[in-house]
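With one protein chain removed, the remaining protein chains of the complex are shown where they sit.
Take a look at chain A:
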């Protein structure tokens, strides 16, 4: 009986053909995860904030809290 001929060539190519698709897929996955975990929520947060934003109400609340120096509660400085 004879031994099976060992694998002589193409080992690196075989390794690359196995690993590179996984590498590219993982990196795409990381990018998509970042997009849907960070980028899109941030855009939505800003859109939602300004959709409901009442500048006058917020300004009056900040004025009552004494944040502004040019405008004081009740009357102008």
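Note that contacts are C-beta pairs under 8 Å (C-beta built on N, C-alpha and C of every residue); 3 or more make two chains touch, one makes a residue touch a chain; residues count from 1.
Convention: contacts and distances are computed from a predicted model.
Q: As a check of understanding, state which of "Cytochrome c oxidase subunit 2", "Isopropylmalate dehydrogenase-like domain-containing protein", "Regulator of G protein signaling 11" or "Glutamyl-tRNA(Gln) amidotransferase subunit C, mitochondrial" is the UniProt name of the chain not shown.
A: Matching "Cytochrome c oxidase subunit 2", "Isopropylmalate dehydrogenase-like domain-containing protein", "Regulator of G protein signaling 11" or "Glutamyl-tRNA(Gln) amidotransferase subunit C, mitochondrial" to the record, the invisible chain is "Cytochrome c oxidase subunit 2".
Q: In the complete complex, the non-displayed chain touches which residues of chain A?
A: 11-12, 15, 19, 22-24, 26-28, 30-31, 34-35, 38-39, 42-43, 46, 50, 53, 55-56, 58-59, 62, 67-71, 76-77
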